[in-house]
Each structure stands twice: as C-alpha cells, then as structure tokens.
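Here the structure comes first, spelled out in structure tokens, and everything after it is commentary.
Heads up, one of the protein chains got dropped from this complex, but the rest are sitting where they should.
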Amino acid sequence: MQRVGVFVCWCGSNIAGTVDVEAVSEALKNEPGVVFSTNYQYMCSQAGQDMIKEAVKEHNLTGIVVCSCSPRMHEATFRKTAAAAGLNPYMVEIANIREQCSWVHKDILTGTEKAIILGKAAIAKVNLNAPLTPGESPVTKRALVIGGGIAGIQTALDIADAGFPVDIVEKKPTIGGKMAQLDKTFPTLDCAACILTPKMVDVAQNDKIRIFSYSEVTDVQGFVGNFEVTIKKNARFVKEDICTGCGACVEKCPMKKNPNEFNLGMDNRPAIYIPFAQAVPKVATIDPNACTMLKKGKCGLCSKVCTAGAIDYTQKDEYLQEKYGAIVVATGFNPISMDKFDEFAYSQSKDVITSLEFERLTNAAGPSAGKLIRPSDGKHPHTIVFVQCVGSRCDACAQKGKEYCSKICCMYTAKHAMLTRDKYPDTEVYVFYIDVRTPGKNFDEFYRRAVEEYGVKYIKGMVGKVTPEGDKLKVQASDLIANKQLHIDADLVVLAAAIEPDKSARPLATMLTASMDTNDFFTEAHPKLKPVESPTAGVFLSGACQGPKDIPETVSQAGAAASKVIGLLCKDKLTGNPCVANSNELMCNGCSACANVCPYGAISYEDKEFRMPDRTTKVRRVASVNPAVCQGCGACTVTCPSGAMDLKGFANLQIMAEVDAICK
Amino acid sequence: MQVNEYKPLIVAFCCNWCSYAGADLAGNNRLNYPADVKIIRVPCSCRVNPMFVLRAFQRGADGVIICGCHPGDCHYTSGNYYTRRRMAALFSMLDYLGIEKERTRVEWVSAAEGAKFAATMNDFVETVTALGENKRLEDLRCKK
Amino acid sequence: MNNRYLQKEILRISGADVSKCMRCGKCSGTCPAYDEMEYHPHQFANMVESGDIEPLLNSQSLYKCLSCFACIDRCPRGVEPAKIVEAVRLLATRKQGANHMTANDVPAIVDEDTPQQLLVSAFRKYTK
Partner (left out) sequence: MQKITREQLIDKASKLLSNGTVSCVLGWKLGDFDYDVTPAVFNTVEELNEGFVFNDFCGANFSKYLVAKTGKVDGKILVFLKPCDTYSFNQLLTEHRFDREKVYAVGIPCEGMADIAKVKAICGEGVLAIGTDGEKMTVATLYSDEPALIDAKDVLAERCENCKSKKHVAYDELLGEEGDVIESNRFDEVAKLEAMSADERFAFWQNELSRCIRCNACRDACPACTCEKCVFDNPTSGVENKSPANSFEEKLFHIIRAYHVAGRCTDCGECSRVCPQNIPLHLLNRKFIKDMNEFYGEYQAGAEVGMRAPLVDYTTEDLEPGEVFDRRDTDA
C-alpha cells in the first residue's frame, strides 16, 4: 500500500474562490492510502514545494497527489519537487481542480463536490503508480544521408560542419542529383552548376564526409541512436581510390552508342563513362550492360589505356555494415513518365519534350552545347508552346497523373520562357496555364517580368491535343478568357511534367518503418511543428522526398534536418519517455495485432522458451517493445485481446481505478 | 435549486494533446459547463479501451464521451483513426443491445477549441439528462 | 427554382461532379467540334455549376457534340463534360415537342448508302 500525501492548492482565490479547499483536503484524508492531507495558498511556490518535501520526509510518503491547476501547467514542477524529496518523479498525480473545476463552475457546493471526486480519482490512480525510470540508450555519433542531391549535400555539409561524421549514400555514380542537370535557377537566374559544384567539391574535400556513390541501402535495423545499416556498393569495375578521372578510358571506349542518362537520353555516352565534367567522385564507371569486355570477355581497351591501372573487370558488389545514430532521407524526385499522355504526342515526336529535357537542351554542357534546337532536325525553333500542369492536379485517373500540385513548374516554366525570349527574341513563346502559382520571395515579380518585359504569351487554358504534321506540331488549345479555341503551329512543345518521389523511396520507407502518404511522399511527424522529422524517431526528412520543393526550400529544409540531427548526435545518451508500452510475455499471444497499429514500428517479435506448469517447455512467439522507439500512445494496448500489452503510467488498472473512483 | 433534481454522471476521456488542452482552455476562458462532467486524462484517444467505457456504465455512469484530436491532427499521427473505428463498432454494438445510443459519443476537440469543448459538454449533459438514469448497463451490485 | 431542378436533374443523369472543374479548359482545347459550338465543353460544366441551364437547353451546341468523349478522356479532374452535354440533351428531348428533328425530316437529309445502324443511333441522339 502506498503512503499518499494530498496537497490541495488554493491558487490564491483562483481555486479557493469556488472550491472549499479546506473541505477538500479534509474529505480526502480518509481515502485509502492517504496518510497526510493539507492545503496551501500556492503549492507551486517555493514555500509550497518545501511543504511537500517536508511532508514526504515526515510522513514517509510514497505517493503525492496535488490538487491544483492543469498537469499541463505544473506536472513537471511537482515531479521535480518529488525527485528533490527523494521520490520517483512518476509517483506524482495531479487533480486538475482549477481549469477543469473552479474556473468552469460557479457554485461552491458543486465545485467542492467535483474537486473531491477528482482528488479521489487521482488518489486511486497514484495508489497503483509504480516508480518509472526512463530508458537510456547510447548514441552512435555518425549520421547517414540517403541521397546525394542538393538536399543530401546540404544536410551532410551542415552536420559535418558541427563536427559529426556523415556518410552519403547515392545510387548514381556521382552526387549532384537533379540540380546538377539544371541550367539556370529561378528567380535569380544564377547558373545551377556555379552554385552547386563548389558544394560538391566541399563534400569531396570534407574529411568528415564519406561518399558511397553508385551504392544503395539494402537493410536497416535498430532504432534511434543505434541504427545498423547495410549498404550495397554496386560494382563499378573501376577502383575508386586509384582512378584519377583523367577520362582517357572514356575517350578510347569503342562502345559509344549508349543513351546518356545525364542528358536524359538525348545524346550518347560510352560504356565506360563519367556522368559529367564536375562529377564527384570524379571516377569512371563501367556500364555492365554495354561493355563488351564484361558481356563477352573481349575488348579490354580501357584497361590498356588506364595508366593508373584502375580498371578491375572482376569487381563484385560489396556489402558494408555501418552504424549510425541518425538517418536523413533525401531521396528526391523524378518527373513522371509521359507515356500515358498521348494527347501531347510525347512518344510520337522528338520535338515534344519535358521541361527537364529542355533544361539539358539549354545547358551549355548539354547535348546541344546550350544551343536551343529542335531535337528532331537541329533547327532553331521559332514557336515554342509550354504546357503547365501536365499530370499535376490530375485526380481523374491515378495511373496517369498526380493529384497534387508539383509546385516548381510555374516558376521553371516562367524561367524557360523568359530565357528563351532573352536569348532568341525572334521566338514566339506561349505558356498555357491553369493557374500561375508564385508564392515565393521574388517569385511573382519574376513571372510578371516574363510577361511584361519579355513578352511571353501566357494563356489561361489547357492544350487539348498536339498533332505532329510535317515538321510542325499542331497545337490545339483553349483560351478560356477569350473563349476561343486556338490552333498554333509550334516547332517545339515543352511539357511541365508533374514530379513524383523517387522509386527507391517506397522500399526504403519499409526498411525504415517510416510512414508515407498515398503518393509515396514521406510523412512528417507533425505537418506544422515537426516538418523535418519522420514519425520514426531518428529518421529525418530533407528535400523533395517529403513533398515537391524548389531549391531554396530544399536547402532550408536540409539545414533544418541537419540541425535536428546535430541536436540528436550531441547527446551521449538518449533518455526516453518512461510512459511506454510493455508487454507481459506470459500473456502475450504473439498475434501481431499490436505491431499492426503501432505507428512507430516499436514492436518486434521473438520466439521464447517458456516453462509450462507440467514442467515441459514451449516455444512461443511474444512481442517486445523497444522503449527507445515507443512514444506511448497506447494504440497497442487496446488492440491486445489478452491485455498483455499495457502502458506504463496509464495502465489499464490505473484508468479503471479512476473510472471507479469517479463513478462511486 | 431543487433537491431532487437529477444530475447525470458523465465520464469524459480526453487525449492529453488536444482535448485535455481544449478543456483547459475552456477553463482559462471561464466557459461554464456542468460539474457532472469528470475528465480522465489519457495520452491519446486510442488508449481508451472499450472495456473502460463499459466499466464506467457498469459502475453507474450515465454517459461516456471520448474526446481526441481531429482526424489528421493526432499527436501520434494515427491514434484517433483507430479510435474512430473502434468506437464506431462499439457504439453500434451497444445500440444493437438496446442501450440508448445518445449515451455514448466521440468528439474531436482541438487544443484551440475551448468553446467547442464547453459547448459539447453542455450539449452532452443536456442529452443525457433528458434520457435519465442509465439503467440498462448499470450494475446495482457494483454500487456501494 | 426551376433551374435548381434542372441543374439537379443534369447532375443526376450525368453523374458528373462539376464542382471538381479547375477551369483548365483542356476539354475545350481537345474538342473537335469546338468551332461548331456556341457553348463549349468547359462552358457546359461551368454553366451547369452556376445553374445557368436555359441557354444550354436552347442552344444548337447540344447537337454539335460528337460524343467522341475526348473531353472525358483528357479531363484531369474526371468532370466528364460529354456526359453533361448528353444530360442536357436528354432534358431538351424530354420536353414535349422539343425534338431537334422529326422522323419526317430524315429522308431528305439521308444518303442512300447510310447504314441502318447510323440512323438508329442518330435518332437516339436527336429525338426521343
């Protein structure tokens, strides 16, 4: 039996005005377990707290009930008081007789009556309280960033800057991501490479950062502070540490006709290649599907020209086991496939391109060396039609488009239109839009400049059909404001394709037990207050994997994610919330219902041997809760039919005791 | 005040993050509601076991209300979605057993909705008062 | 009041949800009969949404729609303008004597080689 002390607070007249505090402390004196009961003007004051501490000593109290304001106000205060008095801080219960009693009831009789009942409920609960100690777990002081685009790069740099080692895992042969493929960036029009490549070099030179390029994460175990990750380093058939990136092999390789992924297949690359000049790591990679040496064992030219001797045709995929304290997901996005949008003739005409292809076409390092030409005949296009919202905000059929707004298209289309008119003033540029959305800093000014200074023709309405005819593209569209159907003979049609999360995100989310929305974007722990944390502790989100984002937004989110990681890695130990679920394995059926409803993946199962009453042993599957991961919501407790799963601090018996006390 | 005026006994389960805070806000704003409502704090509405609800009725509660964050706003992301399914099933069953359906309720009250909390409680108490005592689930032998 | 009734009828018959329209105009951008029409597919959706039904009922546009369903196929929001046109057309033909064409008009305009089936479907479309 507990020895409970009851402390009724007047809160000046806040409580004492509507509640007869004397009567309350008197009435609660006779409750089971109560050995001491008193009241005082301000329990939270130093004098009040001292009173509690003294009473604990004098009456050998094991539990404390404070009848006062909301626990959301002073629960922490009184827990500290209890701790200072040598009690476990979780042996304190608060009866909320201010916000939920004296302040909402006018009549002193009813107020007092209710205060007594609330006090009784708190006493009933504290009688069943048990000392709780928050679990502690060590923190591996190293972070993993999955994805080496601008989001991953920025996050890694920021974490390394704080002194913690970081690994970047990038599935492509080089880091840089989508930003490396861009030409200029809105709204300032500085060139993407000029601002990105110095950062890539910083990453390469930072001794806190390791880059695993051409690699992927294949398994994640563990929990916050203690992740164990398996990284698969794909064989690139070139020794990374020896290759100097001189490019001799690339030049000599006879298998030159392979679609160049970096230029979205608009030109070719050899079987051995370096994606682009500023690649990091600047190391060649052999495409095993294109290399005749790897396919047929004949050629070996690259090996002959490599003076460093870096070529290794026998290289195998390598698996590394690494430990991390925190994981940042920065898997980014891709434009969706245009295959299903036959109306725009994307698959029929080379001159219907996506905006990312347009980006490569205008990039000085692109397939046309920055000259804006028609991919079909290399001629200069005189009429260009940009179509916005291709596949965005399209909820009619999920296989075709995406229901959300892709957010970045309005601005890059304005950029494309403006740059085209700037470089080639003889070009007519149309932009068909549903809405123009420009809510960023200096964004609307930018769009207006495209219209007002550069004479881009913005037309409210959608393109319904594109038909290739001769060397022209017949564009049929509607102008909703003029209520006209337009027919434009275009030379080039550019589709602002919707963006979607990278395909690798879904399997990764499963490995991380991080949740995703129906569109495969990672969900944040709280849409407003925890935008860079995933609900899974220790997993953070950076960039477009969480939702469509432009570069400035991505970089700021990357920094935010980094600061959260740093905050975590700074700690030597993690102390959890002690009010976590725990499973009584003697009663557990191992049915997995609890794991199904756990939003944090905190529950795992193991086979355990049990001694049966008849002295035989039986192996049963039982649940165990990882207290470092559990957040204490209690969803599992209700789903457990045998009641094996219970929540510390809010146990079944405790809540039932409160119910009973109230209903007495 | 009449001496014999019937006063119902209402048990309200409130989630710590939204509805309990909403109840606190009702207090801060001095929004009155009947003292018949007694609040039990739970971390999340999904902590409320149907057994607690039946227990309350068995012990003589006249109405049970469960308050949680609005769907989509759960502190634990999905808890109230489970509450919604569990309580829909339970309430439908109680109704099937002939228990007055007005005695049970689930309301979503955010931390900013002090006024909604008070209004909800006023309304619920009024509804339950009109129904009178819970005779169908109460177990007299549980009463002292 | 009448318009509310007609509006409800059109929505009921077509099963279309006009409130989903985002005013993108892709239906009209795609419509092969656009030039023939006084009111265009997007206007059908929008006018039904605002309850402006009478002008649609009296418009020849009803009979210009080819029912090719390109607008349905391409609408990003699943509004299904062709079904709305069809519904308005039905309302028009359901009015007593409001047929666009009677059986007597047919021989004069029909080519000898016209297949029987076409006639039948034409009747379905233009009369009741």
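Per-chain numbering from 1; labels A, B and C assigned in written order.
Keep in mind that, in the parts below, a residue touches a chain if its C-beta (ideal position, glycine included) is under 8 Å from a C-beta of that chain, and two chains touch if they have at least 3 such contacts.
All of these numbers come straight from a predicted model, not from anything done at the bench.
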Which displayed chains the unshown chain touches: A, B
From A:156, A:264, A:588 or A:661, residue that would touch the chain that is not displayed: A:588
Missing-chain contacts mapped onto chain A: 586-593, 596-597, 605, 616, 618-621, 639, 641-644, 652-653, 656
Chain B, residues in touch with the chain not shown (by the definition above): 50-51, 54-55, 57-58, 71-72, 78, 81-82, 84-101, 104-106, 136-139, 141-142
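The rule is simple: only the chains that are shown with their structure count from here on.
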A-B against A-C, pair bridged by the larger set of C-beta contacts: A-B
Euclidean distance of C-alpha centroids - chain A vs chain C, Å: 47
Contacting residues of chain A [partner chain C, same complex]: 343, 389, 391, 393-397, 401, 432, 434-435, 460-465, 476-480, 483, 485-486
Complex contact set, residues of chain C against chain A: 20, 22-31, 34-35, 40, 42-43, 70, 73-79
List of chain A residues in touch with chain B within their complex: 70-73, 96, 98-101, 103-107, 110-111, 113-114, 117-118, 121, 515, 523, 525-526, 535, 579, 597, 599, 631-635, 637-639, 647, 650, 652, 655-656, 658-660, 662-664
